[in-house]
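For reference, the structure discussed in these notes is given below.
Here the complex is missing one protein chain, while the rest keep their positions.
Labels run A, B and C following the written order; every chain starts at residue 1.
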Amino acid sequence: MKRLLVIALVVVLALLPVLSAGNVTFATTVYAKMLAVLGIFLLLQAGQVSFGHGMYFAAGAYTAAYMGQAMGGADILLLLLAVIAISGLSGLIVGLFVSRYRYIFFAMLNLAFSMAVFALLEKLFHLTGGTDGLRVPRPTLLGESFSRAQFDIVIYYFSFIMVVLGSLGIWLYLRSPLGQALKAVKVNETRLEYIGLSANRTILIAYVFSAVLAGIGGLAFGLQQGLAVPELTFWTRSGEFVFIAVLGGVGNVIGVFAGTVVFQAVRFVAAALLDDAWQLILGIVLIGIILVVPAGLIGLPARLMELGRAIRKRRFLAGREQE
Amino acid sequence: MSRLRMPLTAAALTALALPAAADTPDTIRVGITTFLSGPASVFGVPGRQAAEMLAEQINDRGGLQGVPVELFFVDEGTGMETLLSEYRRLVDTVDVDVMFSGISSGTCNNIAPLAEDLEILNFMWDCGTQRIFEEGDYQWVFRTQAHAAPEVLSTFLYLMDHAPDFETIAVVNQDYAWGRDSWAIFQAALETLRPDVEVVAELFPAFGAADFSTEISRLQVLRPDVVLSTSWGGDLDTFVRQANQRGLFNNSLFVLPLAESSLERLGFDLPEGVIVGARGDHYFLHPEFRDDDDFTGFMDAFKERTGDWPIYPVFHMAQAFAALEAAYDAAAEATGGFPDRVAVRDAMEGISFSGLGREVTIRDDNQGLEDQLLGVTRRADGFDFNIMDDMIIYPAADITTPVGQETLSWIRALDESFLEISGDRFSHED
Amino acid sequence: MSRNTTPLLSARGIKISFGGVIAADGIDLDIFPGEMLAIIGPNGAGKTTFLNVCTGYLKPQAGSVRMGGAELLGMAPRAITRLGVARAFQIPQLFVEHTVLENMLLSAAVRERAWNPFRNLHALPQRDEMMELLRLVDCADIAERSAHELPEGQRKLVDIAIALAQRPKLLLMDEPTSGVASSDKFGIMEILIDALRKAQVTSVFVEHDMEMVTRYASRVAVWSEGRIQMQGEPAHVMNDPEVIRTVIGG
Partner (left out) sequence: MDSTLALIALLDGVSYASLLFLVAVGLTLIFGVLGVLNVAHGSFYAIGAYMAVTLGRWLVANDWNPWLTFPALLIAAIATGVVLGGLMERFLLRRIYTKDPVLQLLITFAVFMILENMQRMVWGVQPYFMSTPLQLLGNISVLGINYTAYQVVFLPIMALLTLLGLRLFLRHTLAGARITAVTQDREAATAMGIDARAVYFTTFMIGACLAAMGGALAAPTTSVVPGMGAQMIVLSFAVAAAAGLGNIEGALVTALLIGIARSFAIYLFPEVEILVPYLIMVLVLLWRPMGLFGMPEARKI
């Protein structure tokens, strides 16, 4: 049943450009961010959050900008390989350092690294274009070049396929011994160490994966926006990814999708209708989720049923008392 | 969107040969991107207020070719992500007839190719980067004001006129495209025309920096003859206040090409004797128009409505509306009916129009030619802030990069005769 | 028990103190293959500290712990685990968000280096072996239950089973029956001893219950103030008047 629903969802989304062309841009943004959130989701399995994954997101976008400008519009597949290599390698280097820390230190050291990257991107104007960033030239796909309208569709399917592959990969990974060990880190590092596995190493491996996912997300984002800016690695952007992961729920990859859609929709609607109150609304939503539905959106149906039962029970009891 | 655009493109191709009349719509929809949040809202908010006043005026006159204008605003301050999707929403869903976009150079760099792709008439109404038309050829994008080259070169000329003997200079610019680019232009002019001047410090504090203490200490040690800063908004205000507090204005001559927009806010914290510019001939006491009833009427109405005197974005907005009105009029004349969008675009080529200042002309490369006004701060009766005196208005044609040339290489090829451009002189008391 | 064989593990001159409190003051101890060594002594004598030193959790100020040809001091716990020294804890250390079987499978996966990220943990070929181990500690019927809902006795057994899943040469246990209701103690210990015998694991256990020691240990070492006060056959040691005064009867 559940599997059927997921397949139905994938089919509908694969047909989205035909069904609802007006939402293609919105959906592409959702996919791009979702890739980064998948990375955060992976680390959350070990109970760790990174407030710095914006740096890999930015790495994806800037790679597209640099390679695109150097080669006069590179090929998407080439960019993909380059981004995997660059974000993976930088994830490994930073990961070797941050995987020694947990919780607040893990979160804030990631933040510090990303802010250092942010500062450099802003400061090295002649290399990075400073605050205004760099333009990302429109790439080709297998040598084919596109008009903007065609490219919207191309980048839609690119991000969509990346999301499907990424989700599938994470689903498999989390079932595997390595993924289960990640969950074990959260629960009992001592025991992990005493069955012969390094908790730091376990986190490092997941960290590199998460960096690559965020990098691919940033690539999709940069290609869609046609722009790479330092703001991509400002800490509030990274906070957004964590926010979405918690909003969706830690339990399930589908939660990541639900979280990203809801987040983007709230942000989009609030920005359009409510004259600058989207942060306020999202902040309240986040607190509500943490206090009321700690399992996130994915746990919302169960939580609602539970509340419903409680209310009915109370009504029942109240009714009996009146009698 | 793709399917929507296809027939339109075909129509556009036939229309290129023959401008066509169209059915008269209910309204002419104008989308405007402007900063409503973030530091640049010091420009964006007055820009919006001006746009609303100007639209009311146009509609009171019966609209453009009998059709009222309707405005749709987008906040540039929410980041490029939201801006780009909002821009596309206005074009695709709201179906605007023209976009005014935008204030920041970053916006223009990204919007210009987008507008070209979407085939929507776009006026770059306030951004300063000179690169866009130098690096690309555009059919749908026009700039209804000057760009960085005339703005900076007029400052250079004014400085050479006002204090020709300076020997050292330091620059304190915001660390982003405008701060860097404007210094590159100024520096190129210095190296070409005053190679003897020594640049003692190039300081680029972060955009939005709240503290310039260390920079000011360093300037006190270096004591340059001239301190140049193209900063604006909160950054400029903070820098000026902190510099003034620590007596830096006594040591050096300050040159602030964007300070017209800070005059009223800074009050007497901006001392007398500072060279001030306005990114165009924009000044609420414009020496050629201050006796003009329409001009003063608008200035007073703006002050009445917002509490502040108009600053340069108000003038830039007026130019964008003046260009739109002129284009609709010219296109209607050419087509003999209400013009379609292609006809309006075609009418923009070479058009002249006047906003709240001297006439602006669109060149072959879609760049506007706009004269430049600078002055020196002075106290004057009736104002609780320093106003401009010893004003010079420089003619745009002489100080703007010629069509097809690249600004920095053009400047590097200038000779001494450039320094003889003198402009028209005015004083406050005249 | 033959003293002529080479020791499996030998500790020499272990010294460690925490802010003035001496936990080990020159401990020399050999552990021989096949034996079941009990460590007894009053609280704070440094018994657990000794286990922590041998498994790399604490680094002593001086001394050496050798196994085979290798010096264990300076190694991380996981490296020592891989050399065949497993550890069970006074407070069971389980992955409480996994099922009992998953706990075992994880341990087996690490042992076998089963790092293929696309293979399901439950599809490991060691599954049968792990079930067999669970059967050995009488926990096969709770294999699918979540580790956090088990009673303390079973937690202890699972904790030891996880250690046994490493196929260790030596198992160090810290009070294997503490925290278990006294009526269950002997039952659990019986299961445990039986399992250890079948798995042929040399073992060391820290214990407070003297009856356990007398019944199950093949040798006893008595800890007192960071030193080994006495060691030998249980019958001999447990009847020593000094030991009775300081440890047993006092």
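By definition in this document, contacts are C-beta pairs under 8 Å (C-beta built on N, C-alpha and C of every residue); 3 or more make two chains touch, one makes a residue touch a chain.
Just so it is clear, the model here is predicted, and its values are computed rather than measured.
Residue in contact with the omitted chain (choice from A:Phe151, A:Phe221, A:Phe243 or A:Phe257): A:Phe243.
In the complete assembly, the contact with the undisplayed chain comes from B:Gln220, out of B:Thr27, B:Gln220 or B:Ser352. Residues 44, 47-49, 97, 100-101, 103-105, 107-109, 111-113, 115-116, 119-120, 122-124, 190, 234-236, 239, 242-243, 246, 276-280, 282-284, 286-287, 290-291, 294 of chain A touch the missing chain (whole complex, contact as defined above).
Although one chain is not shown, part of chain B still touches it, namely residues 36-39, 41-42, 77, 203-204, 206, 208, 210-211, 213-215, 217-218, 220-221, 233-234, 237-238, 241-242, 245-248.
Definition applied: only the chains that are shown with their structure count from here on.
Farthest chain from chain C, judged by C-alpha centroids: B.
Centre-to-centre spacing of chain A and chain C amounts to 43 Å, using the average Cα coordinate of each chain. Centres computed as Cα averages put chain B at a distance of 78 Å from chain C.
Looking at chain C, no residue sits in touch with two or more other chains. Multi-chain contact residues of chain B (touching two or more other chains): none found.
Contact residues of chain A toward chain C in the complex are 172-173, 175-181, 183-184, 186-188, 190-198. Of all residues in chain B, only 1-3, 5, 36-37, 75, 78-82, 84-86, 88, 92-93, 104-106, 109-110, 113-114, 117-118, 175-177, 180, 204, 206-207 touch chain A in the complex they form. Chain C meets chain A in the complex at residues 55, 76-79, 81-82, 86-87, 89, 93-98, 102, 105-107, 109-111, 114-122, 124, 162-163, 165-166.
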